[in-house]
Structure formats: structure tokens, C-alpha cells
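Of the protein chains in this complex, one is absent; all others appear in place.
Showing subunit A:
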Amino acid sequence: MLPTPSTSHVCFDRVYEPAEDSYLLLDTISAPSETAFLHDRFPKASTTPLVLEVGVGSGVILAFVAANANTIFGRDDVLTLGTDINSFACQAASQTVQHAIANPNHSIFLDVINGDLASSLRLDSVDVFIFNPPYVPAELPNFSHHDDYNALPPGKQSTTFEQDSYLLELSYAGGEDGMAVTDRMLDQIPFILHESRGVAYLLLCAQNKPEEVKQRIRAWGPGWEAETVGSSGKKAGWEKLQIVRIWKP
């Protein structure tokens, strides 16, 4: 069992608190079958892999990968980079990762960028992509106040209640079928992933219609695969949450 990074410094009033979905991603990525796959895909002599997590929230997942790079990839030279639409999450996650790798300081943490999904990433640049999306079927928040809500109110030292509610909604509300944000992300994935060795891990819930999502990914073009590599909350034959691996073998 690898240790879970500490997020005790994070204010969960406006940043998503690690939950069952986060832990399923940690367990899946560090499971023997997945680490064997990653060791094989990123052999020690190959160039340094870049891990990108979109929507880092508290940073618990990215910090886990950074701190356990040696177990997960079999090498210490792994770069980690995060993005989040919530600037408070960017600051919190950055601290979480730095704290997790402080001792011993092996893998290399780059930054957490405040942005929309992976819109600022160069084509073909990401080797390992991780996304725990806002997957709950619920109306998307109204983005028109994002700039105001994304920073402390002028002259104030704390956020407002409306602001915190909005920022938390961003972390879970996924629109129709809980897929509005994930669909936008899926449009970007084939472009940002490294064309030969890129691999993506995507969390889906049952309401996201995961079988249909996987079919759509396989239809991206020749070579694309999408398989469930982790799941939790099995009830009457269907999984509540699952992790889908997207890659070209």
C-alpha cells in the first residue's frame, strides 16, 4: 500500500476534497497490472515522460504519482504538470505535490496552471494523461462570473459563500449525462497525447454510459483502444465508478 499524500492544508470549502473517485484512480494507477504496463511503455532509457493531470483539485492524485514515480514507472525522472480552472485549487495542489516529493525529492514537479482543460498544452506533448472529471449529471454552473469568482474579492481576505458554491460546482457538475466536460476533454486527448507512447486514464461513473464512451473512443481511428482497468462499487453487475485506459498498443 503506497501512502496517500497529505491534503490537510487544503480548504475544502472551495476545492474538491479527495473522495472515492480520487482513491480509485490512485489504486488503479498503482495496481500491479497497471505499473507493469507503464514500466513496459516507458523503459528507463527512454526520454523523460510528462504526466499531465487536468482538474487537479487538491492535488492528491498528481502528488501520489509524483511521490511514487519509482514504483509506478520504475524510474525517478518523471515530470508532473497539472491544470485546474479554479485558481485556489492550483495553489493548493501545487503545495500538495511539493510537500509529497519534498523528501526524497526525486521526480520533477513542474507547475499547476490555471486553465480550461488542456487547452494550453502543445500537440503531441503528453505521455500520461489523468482526468477525474466533473461527472455528476447536474446542470453546469454559470461561467459568466468566473473571473470574479476565481480570485479573492477586491480588498477581502476570504471568499464569499456564493463563490465557494460556484467553485465546488465546477468540480462535480457534468451537465447532460455528466458528460459535458468529459466530451470536451475527449476532443482534445488525441491531439495532446504523444502519438506513439501516450496513454490516458479517465474516470467515468455509470450514468456517463461508459460502454458508449469506450465505443466512441475506439472509433477515433485505427489503433485506438479503450478498456476498463479499474472499478469500484460493484452493484448488481454494474460498476458505480470505473477507470478507462485510452491508448494505442
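Here, a contact is a pair of C-beta atoms (placed from the backbone, for glycine too) under 8 Å apart; a residue touches a chain by one contact, two chains touch by 3 or more; residues count from 1.
Quick note on the criterion: contacts and distances are computed from a predicted model.
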Chain not present in the shown complex, as UniProt names it (candidates "Cfd1p", "GTP-binding protein", "Trm112p-domain-containing protein" or "NADH dehydrogenase [ubiquinone] 1 alpha subcomplex subunit 6"): "Trm112p-domain-containing protein"
Residue of A:R41, A:R75, A:K214 or A:R245 touching the missing chain in the full complex: A:R75
Touching the absent chain when the full complex is considered, from A:D13, A:D27, A:D116 or A:E225: A:D116
Contacting the left-out chain in the complete assembly, out of A:C90, A:I130, A:M185 or A:A226: A:C90
Interface with the unshown chain - residue positions in subunit A: 45-48, 50, 75-77, 79, 81, 83, 85, 87, 90-91, 94, 105-106, 108, 110-116, 119-123, 125-126, 143-144, 146-147, 150
